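Here is the structure we will look at, set down as structure tokens.
One chain of protein is taken out of this complex; the other chains stay put.
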Amino acid sequence: MKKVIFVAGSHKASEHSLKLAEEVGKEIAENDCILICGGQTGVMEAACKGNSESNGTSVCVIPSENKKDANKYCSIVIPSGIGFGRNFILVNSADAVILIEGQAGTMIEALASYLQKKSIIALTGSGGVSDKIKDTFLDDYNLTKILSAETPKEAVELALKKISGKGF
Amino acid sequence: MKKVIFVAGSHKASEHSLKLAEEVGKEIAENDCILICGGQTGVMEAACKGNSESNGTSVCVIPSENKKDANKYCSIVIPSGIGFGRNFILVNSADAVILIEGQAGTMIEALASYLQKKSIIALTGSGGVSDKIKDTFLDDYNLTKILSAETPKEAVELALKKISGKGF
Amino acid sequence: MKKVIFVAGSHKASEHSLKLAEEVGKEIAENDCILICGGQTGVMEAACKGNSESNGTSVCVIPSENKKDANKYCSIVIPSGIGFGRNFILVNSADAVILIEGQAGTMIEALASYLQKKSIIALTGSGGVSDKIKDTFLDDYNLTKILSAETPKEAVELALKKISGKGF
Partner (left out) sequence: MKKVIFVAGSHKASEHSLKLAEEVGKEIAENDCILICGGQTGVMEAACKGNSESNGTSVCVIPSENKKDANKYCSIVIPSGIGFGRNFILVNSADAVILIEGQAGTMIEALASYLQKKSIIALTGSGGVSDKIKDTFLDDYNLTKILSAETPKEAVELALKKISGKGF
């Protein structure tokens, strides 16, 4: 079974965040992990692009039931047909989660990951949700602290370290 | 078609929040609306209890596929079998949303409601998510402001006002 | 908790089947049960219509995330947003299932009900799936036999008998 890293972030992102996402996608491929994401535009598309250029495998679980709604860099498209309920499938599939920028939708994914005590890494300097929630707990139960990383390379390395520490 | 008010909140709640939830459930019944909720313990159970005691109808969409996992005050149990993806079904079903206390799970429901621009009312003084997010927007897109109410009666009245303003 | 009867059938149905469905909806109301169905046209709409005219309560779990896609006789609309995956939610919710006419979609609902060993009653003379599968098992495991009834009244009576026999 391959290790799976979930990249979550804005469907409309800054140029800077897109570059970060592309790098994260590349690092995931080079570390022989699977990229999983929501398969839409913005951070998702950029991560798939970087992953694809490094011959990685991305699994894109999209809201609709039509493959054509995925971005063109996805290697394997899973049309969930369950709308944004697919966010929970992404979280279930993740061995670790990397957040890049992000607004309300990304926050839902962060919270769902938190409730499952996944290793969550906020890539700092990308703005949005990532910078807001880094180094915090997301509610009063202190289930798992949101970690932070300053570069794509550091984010993926931290994800891998957490995954191997968990014995996956 | 009946008007539907979604009550979201902690599955483990304070005595004060449970009283508030019970009152909200009662007010919903007395205003001839349907109560929809997650059908579990805490705020959900208290809302169903209050609703039941005023001869209301509560529809409880639970995570599991087994009716027996619902609290005993639910009038109609919908076992979704889709886990916490059921949160989105609750939001889709709502004409308005009332938040009572709440932690990470409730925050997911608030965010999903926000993304759909539902009328969302935080019952203040209940602690948790409700007090934290009242009178704010939940991301940089300012889709809809979280409203607030100080009593159960005021919360349900505000919900009804918002619903009728939308022409339901 | 109320007893729930799931009515499944064609979204395009014969005049005869529509009349049967309307009668079934009426019988469900008169026996103080909840009607649950897919909330679309044909058999579903007719069952809701009959139910509504007898002041019953119908819960309609529709595929889309938009309430407006339900037929106009639904009392409570649950927009699942999960497409035809909602068929499983209907089955999970049912204490008994009545089939009227039906094609491939209804057959999926019959099979899902069969796998859960629900009491399934095919209303005969309605054509389609109902007449094909009455008095049979749906696979080699013989989990539960598809029962049959010749009239709407008989179908609902049989459903109630089965439900009470199961101790609901």
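Here the chain labels run A, B and C in written order, and each chain numbers its own residues starting at 1.
By our rule, contacts are C-beta pairs under 8 Å (C-beta built on N, C-alpha and C of every residue); 3 or more make two chains touch, one makes a residue touch a chain.
Owing to the predicted nature of the structure, the values given are computational and were not obtained by experimental measurement.
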Completion exercise
Where A:Ala8, A:Val43 or A:Cys74 are the choices, the one touching the absent chain is A:Cys74
Completion exercise
Filtering C:Asn31, C:Ser54 or C:Gln103 for touch with the omitted chain leaves C:Gln103
Problem - Missing-partner contacts on chain C, residue numbers - result: 82-85, 88-89, 103-105, 107-108, 111-112, 114-115, 128-129, 138-141, 143
Handout entry: Contact set of chain B toward the excluded chain (per top definition)
Key = 65, 81-85
Problem - For chain A, residues in touch with the removed chain - result: 1-2, 4, 34, 36, 57, 59, 61, 65-67, 70, 72, 74-82, 85, 88-89, 92-93
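We take it that only the chains that are shown with their structure count from here on.
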Handout entry: Numbering shared by both copies at the chain B-chain A contact, with half separating same from different
Key = same
Handout entry: Inter-copy rotation, chain B to chain C, in degrees (Cα atoms; steps of 5)
Key = 180
Problem - Distance between the centres, which are taken as Cα means, of chain C and chain A, whole angstrom - result: 41
Completion exercise
Where chain C touches two or more other chains at once, the residues are 65, 81-82, 85
